[in-house]
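Here the structure comes first, spelled out in structure tokens, and everything after it is commentary.
All protein chains but one are shown in place.
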Amino acid sequence: MASDTSQTTPVLQMSGIRKQFPAVLALDDVGFRLLPGEIHALLGENGAGKSTLIKIATGVYEADAGQIRLGGVPVRLDSPTAAQRAGISTVYQEVNLCPNLSVAENILLGREPVRAGRIRWRELRRQAAELVARFGLDIDVTEPLDRYPLAVQQLVAIVRAVAVDVKILILDEPTSSLDRDEVARLFDVMRRLRDHGVAICFVTHFLDQIYEVCDRMTVLRGGRVVGEHPVAELDQVGLVRLMIGKDLAALDELASHVREPSGDPLLAARGTGRRGAIEPFDLDVRPGEVVGLAGLLGSGRTELARLLFGADAADSGTVSVGGEPATLHSPTDAIERGIAFCSENRKTEGLIPELTIRENIILALQASRGWTRPIPPARRDALVAEYIKVLDIRPADPDVAAGSLSGGNQQKLLLARWLITRPRLLILDEPTRGIDVGAKAEIQKLVVSLSEEGMAMVFISAELEEVLRLSHTVGVLRDRRLIARLAGGPDLTSDRIMTTIAGEVAA
Amino acid sequence: MNSPSPSAPSRRPWSRESLFKAASHRLFWPAVMLVALMLVNLPSTPGYFSVGMRHGHLYGSLINILIFTSPHILVGVGLTLVIATAGIDLSVGAVAAIAGTAACWWVVRAPDQNAAATAMAAAGIGLAAGLACGLWNGFFVARMGIQPIVATLTLMVAGRGVAQLIGNGQIITVNSSSYALIGGWWGPLPSGILIAAAVVAATILLTRRTALGLLIESVGGNAEAARLAGVRARRIKLIVYVFCGLCAAIAGLMLSSNTSSADANNSGLWYELDGILAVVLGGTSLSGGRFHLGGTVLGALVIGTLNNTLFALGVPAQSNLVFEGAVVIIVCLLQSPVFRARFVAWRRRIPVGVAAARAASAEPRAPRVTGDPSGPADVPGAPAAPTTTEVSG
Partner (left out) sequence: MTAPAVPSAPARAGRRLASVMDSKQLPVYVTATLFVLMFAGGASRYQNQNFLSGQVVANLFIDNSYLLVAAVGATFVMLSGGIDLSIGSVIGFTTMLTATLVQKDHWPLWLVAPLALAVGAAGGALMGYVIHEFEIQPFIVTLAGLFLFRGLCEVINKESIQITDHGVTRLALFQIPLPGGTFLSIGAVLSLAVLAVAVFSLHHTRFGRRVYALGGSEQSALLMGVPVGRTKIAVYTVSGLCSAFAGLLFTLYIQSGDPLHALGLELDAIAAVVIGGTLLTGGSGYVIGTLLGVLVLGLVKTMISFEGTLSSWWTKIATGVLLLAFILLQRVLGRRR
């Protein structure tokens, strides 16, 4: 490991990168260096600019400003093909291969050995088997790709990526769906490649893995680089603080909840879990209580919330609502019991973009009544107008198409949709993400006042201050497991949560 | 030169701005086409727009068009709801044939062919057949999750065989004054117009007075969001397929009553294609979401007028299909965002990418989820990666 990295020519250097989108500045003067023969972690929460930077490096986007140099030579990457030709190979999280073709075909698609137009199958199989063996993989290359688990498919994608002489390999969240052994095998392959001089950019959010296999790391936050360090020089707590923390002194005081929640839990989950999504957990939510879920991206917060709403069906454990056991196999089941869920993917899971604000707001309430009992127009319009006013949705015209609203207003629209159903338990997944400061404050105030009125809530946010400010109890998640339930109050600081996430303090 | 600034309100009613705005309304081009087609008739048929009375019945070119178009309107209405849920029903022509054949089968067997009860029972049987077909389609699409094209294709193929089975391979002719009444004249108007109008009105009431319309549009607009909002998508889909089957059955009854016979082979031939065309012309997108019943009626009228005009002009009937094919392509090109972006770019000499980006940001539709390469998009409002498209077939 070179201790003086400034002398080696970076194989990839991005400098002064700037990317503006209509609503937000995604990257602001970002620089990124990838040296030959290293494994370099790229970290950052959602909204930090990580994906945008990767897309620029792989030619999907073009930067508004800044320069990209490969081996010191400035280049222009205006398409994925251009990036590939420049020697940047990428393996995506969804493994962009063709599952219906065999392993060998996937590896050599487009480069099959031919003689007079006819594919030489034996030679193809031989080449593929050889490549695969070089990585220490023991698989039958003639089998269709989808016969193998995702972990193997990812390795095959890597084999394809490096089958051509590659200098830079970008791995985008490759370990999200792998178990321990599969991750170990992947790291083995990565180390082999590194030792051959390949530069690997490893995009991930799993802290352990960074410390296990990476040489250096770059941390993005709010569209800026907040740190570039050799892994050995930054410990986990420091890393977590870089990613989501603030100066302790700058933290606001906790808003004081007037009433402490008490009484029997409204919702009690015992051993509830779903294979591949979240390990079995126990959780209680009492009326008027705000349970915050804290954890890094990918720690399983959304998966947990979805189980509570029936958006996904749990395959273990029990849930009881209001004291009675309940099976939550579909959103309809949950809504019937007074549970509401505001998804973090507003566009794909929340709004119906071509319908109007009015129609979007009224949808959940109407759906719960069935199609034969329409809400009388006068009452409907009054309700809609009321919520538009209370939440200050702009434009205040209920006939505007929902898709044209800004992010903040879309979020408020979704809130209106669920509040109108007067739920007993409201689950909010990243309700303040990508919203301007004013709207953020409004939503936070709303959360407090709703809990005062006795609504139980589950609140998920990547911003620790927010979670602390609003929660009575904080559930801490890490790597798809609920590892701690901490009681709120003046003793609960973001520092403590961060160290819990980082694993240095037992739950 | 006193050119009005874009923000200043225009004084003249037909200013460029208001015309441009009208032109982008989805019914503009179909309406223009309809009027143009009608006007084309004027030189050769001076009395085109006149409607007269003969033997107590209204007659005229316009009436003829309405008579011809009524069954198409019926089928189109049913198809509109199905298409709004992002589905499709290819079997409507076959279902119409089955319904007509089943009804005539009953009439022929009835003790008194002319009795009103016979006609009513026959109509009931025809409707029941349509209901059964709708349930069949709905079951496979909603419960079994089979692609709508495929599920309804099987009934399309087998359906005419079933109709022939009922009719024993022959064209069933009936001699029933009461049955003929269904497709005959009700006072001055042909029954077809009245039935079609009634069904259209009933559908509008059904979808807009109840919450059915909203739920249908939500299922088609964003199926996952609708599911998470508690909409029972399966039930909604089943309902629309059953409704479509019923509409096709009514059309089939009208057709067979009109001719006092049931022809399993030719009854309702090409109706599914004409129906889809009418729906698309009327502004309902094939990918589901907002539907426009009035637009479908307009689309059906355009097709009917087109056929009528070609016939009146002496164009051989065979060429109709060519024209219809051309119309389909032109309409779909006009609706394709890619085509429009290219056209705008060509007209205004701006790069295609910019035109497309402008169009994408202006459109309220969310970009199709294409599995962004780097995980969930972390920037709200960011355009989707421009290189990928969904496969559909």
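Quick notes on this structure:
Letters A and B mark the chains as written, and numbering starts fresh at 1 in each.
Quick note on the criterion: a contact is a pair of C-beta atoms (placed from the backbone, for glycine too) under 8 Å apart; a residue touches a chain by one contact, two chains touch by 3 or more.
These figures come from a predicted structure and were not determined experimentally.
Considering A:65, A:109 or A:396, the position touching the chain not shown turns out to be A:109 (whole complex). One of B:67, B:129, B:196 or B:264 touches the chain omitted from the figure, and that residue is B:264. The residue touching the chain not shown here, chosen from B:171, B:328 or B:344, is B:328. The omitted chain makes contact with just one of the residues A:25, A:101 or A:277: A:101. Among the residues B:160, B:237 or B:290, only B:160 touches the chain that is left out of the figure.
Along subunit B, the points of touch with the absent chain fall at residues 88, 140, 144-147, 149-151, 153-162, 164-165, 168-169, 264, 273, 276, 280, 286, 316-326, 328-329, 332-333, 336-339, 370-371, 373, 387-393.
Although one chain is not drawn, its touching partners on subunit A can still be listed: residues 80-81, 84, 92, 96-101, 105, 109-110, 112, 114, 117-119, 121, 138, 144, 146, 160.
Keep in mind that, in the parts below, only the chains that are shown with their structure count from here on.
Computed from the mean C-alpha positions, the centre of subunit A lies at a distance of 42 Å from the centre of subunit B.
Across the interface of their complex, subunit A is touched by residues 209-212, 214-215, 217-218, 221-222, 224-232, 236, 239, 289-290, 361, 363-367, 369, 371-383, 385-387 of subunit B.
Across the complex, subunit A meets subunit B through its residues 21-24, 26, 46-52, 54-55, 58, 60-61, 79-80, 90, 92-94, 96, 172-173, 203, 309, 311, 330-332, 335, 341, 343, 345-355, 359, 362-364, 366-375, 401-404, 406-407, 417, 433-434.
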